[in-house]
Structures are given as C-alpha cells and as structure tokens.
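A single protein chain has been omitted; all remaining protein chains appear in their positions.
Right after this comes subunit A.
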Amino acid sequence: MTPAGPPARPWALLAELTHACPLHCPYCSNPLELARRSGELRTEEWTDVLRQAAALGVVHTHLSGGEPLLRPDLERIVAAAEAAGVYTQLVTSGTGLDETRLTALRAAGLRSVQLSVQHSDAGAGDRIAGRPGAFAAKERAAALVRAAGLPLGLNVVLHRDNLDSVGELIDLGEAWGVDRVELANTQFYGWGLLNRAALLPTRDQLARARETVERRRERLAGRIDLVWVVPDYFDGVAKPCMGGWGAVSLTVTPDGAVLPCPAAASLPDLDPPNVRDHALAWIWDDSPAFNRYRGTDWPMTGPCGTCPRREEDFGGCRCQAYALTGDPTRTDPACALSPDHPLLRTLTDPESAPSSPPYVYRRPGASVP
C-alpha cells in the first residue's frame, strides 16, 4: 500500500530542453507529437524549474532533448542548475559540440557528458541517425570531452541493425576512452513502436549479444562500466519503469509539461500539469497525473492484484500496457504472467519471420501517414 504522508522526494530531473534535433533516429524517445520551438520554456523559466526542483530534492539533471546544444542559452541553464546545487549531465548527439562551446559549458559548471552512438561503423551509424557525417561529429565530440577531463559515457540504443556489432560498439567506447557504456535495448514506445517491425531483434541475436557483453564485462571490469538495459519484450519480466510512477524522477518537456516518464505523454486523459500553471512541488505531491499510478494503491487489473512482485515492479509500465492493450491499468504484457503476454510471444517467437520495412525517421509530422 502507499504509505501515508507525502511521497518520497524525487532524485532526478530529465530536462527535455528542445525537441529539435539534427538526427532522426527511428527509436527516438521523444513523443510522436514533437514540441514546437516557439513554445519552448525560456531561460528564466528553466532557471526557475531547476531552483524548484532542487528545493524538492532533485540532485541530478540530465540536460537532454532533442539536441540540447541547439539551445543557445544552454550555458545559462547549466549555470542555473549548478547554482541550485544540481549535478548536470549533458545528453547529446555530439553534433554542434566544439571546443569553444565545451569550454563555456564547463565554465558554467557542466559535470559530465553522455554521448549517443548508433553503430560502430560510420556508414551504418549515419544511416540509422539519418544524417551523413553524424558519426564523425561524435568521434570529435568524444575526443573534446576527454581532453576537457569530463567523465564520458556512451549511450547506444540496441536493435536489429546494431545488436550483431555490440562487441565492436564496446570496443569503440574503449578506444574513445569512455568511463561507461549504456547498452539500452530499444523500448517500444512512440517512434520505437512505430518502427517496431524494423527494429525488433531476433532471440538469437539477443542471446549472442548477451554473451558478447558478458565476455567484455570480465575484460573491462574496473575500467569501463557496462550497463545492459533489458529487452523486456523477450525476458518475460516487467520492468519497474522509471523506478515506479512518480517515485524517483520526473521529466519536464520543452513546453513545460511535467511527466513521470518521457513516454507518458502518450497516455489518454493524463492531462499533464505544466510548470507554467503550477508549482513543481504541487505537481509532484498532489497533481492527479503524478498520483494516478503511484505505488500499488491504484486499481491494478489482471494478476498484479495478488502478486507479490507488485511491490517491486508496480505492475510494470503503464505506457506499455496502454500501447499494447489500449488499457493503461492492465498488467504490462511484458510480464509472462500477463494474460496479454501472447501478444508479445507472437512477435518474439523464433518462428516469426522478421520483415524489414524502411525506417520512419523521426521528423516533425513524419508519424502522420
């Protein structure tokens, strides 16, 4: 049951500073309905959000997008976070990062950088990103970050077209001198769901990739942190998405909407509260949106109601339940105990022949047929 009193304080804020991006990755975690630049929060609004977030308990912010470097005021936003005592990590494609910009960001208080990489091969990477030259820009960005002495992590979204190169991707991270490689199997929401037929791997691919990662993990122990984000379609276990609804972190979108997770904009009738209308503390503690699926004291349907795992996974991911069944209160179909799990088995069955449609690249309006 949900304990009495106010909910636990949030630790982290994902700040989607803009949805504009030079890359067009077909699995982008931004919503299909991308926020317009004209509606973006202004510098002073982000400054206020970060101050409120710090007072609420946030100690860590991922400055993300889209591509946050497209915000000319990024340095001022970093400085605002630093002034509020919030640790900043820049989450970037690397495009647009030069020495002058990095020096300014560092002077403003930037603490670390996470760089996305699409593939270990430059041509394949550029094809997935939908931008010629993207890989070369990443290589330059990595070298700049290392030269500046900032901690650097690679973030790789894994799918059918790069899983067979996971070893080379880790080797690339080693060659670029990174501290961490996050290997995140595609989560199928928004753009990822739209492109699922092109991105879904096979069981064989995943099994081989897992073995490769475990071998690299032994070799790199103590030097590079390898993080494997599970492919929940295949594992039969639901994930406690975001550590629980409104439990650990919050997302602020470019136009000021506040969400328990970046995918939650897709849920029907959520009516996300906005920092332009409400104080962040009210949004976290009291808003209907943040309380709707918090903890386990909401009407879970399906087997979750009596399942001991409900205190660990909170019924899995609400966005996934909605995306696959049309009902956000159902057990996450990723769970093998879900009556809807066969929906995924038909997709992940070794017998199912994968089709390979072309990507629908992430571009404003591209998701509209």
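In the analysis below, contacts are C-beta pairs under 8 Å (C-beta built on N, C-alpha and C of every residue); 3 or more make two chains touch, one makes a residue touch a chain; residues count from 1.
Here is the rule we use: contacts and distances are computed from a predicted model.
Set against the options "Succinate dehydrogenase/fumarate reductase iron-sulfur subunit", "Cytochrome c oxidase subunit 3", "Pyrroloquinoline quinone biosynthesis protein PqqD" or "ATP synthase subunit c", the UniProt name belonging to the omitted chain is "Pyrroloquinoline quinone biosynthesis protein PqqD".
Although one chain is not drawn, the whole complex shows that of A:85, A:133, A:177 or A:342 it is A:85 that touches it. Checked against the full complex, the candidates A:130, A:153 or A:315 give a single residue touching the omitted chain, namely A:153. Only one of A:11, A:228, A:298 or A:361 touches the absent chain when the whole complex is considered: A:11.
Residue A:60 is the one among A:37, A:60, A:278 or A:345 that touches the chain not shown.
In the full complex, subunit A touches the omitted chain through residues 9, 11, 55-57, 59-60, 85, 87, 89, 111-112, 114, 149-151, 153, 179-180, 182, 222, 227.
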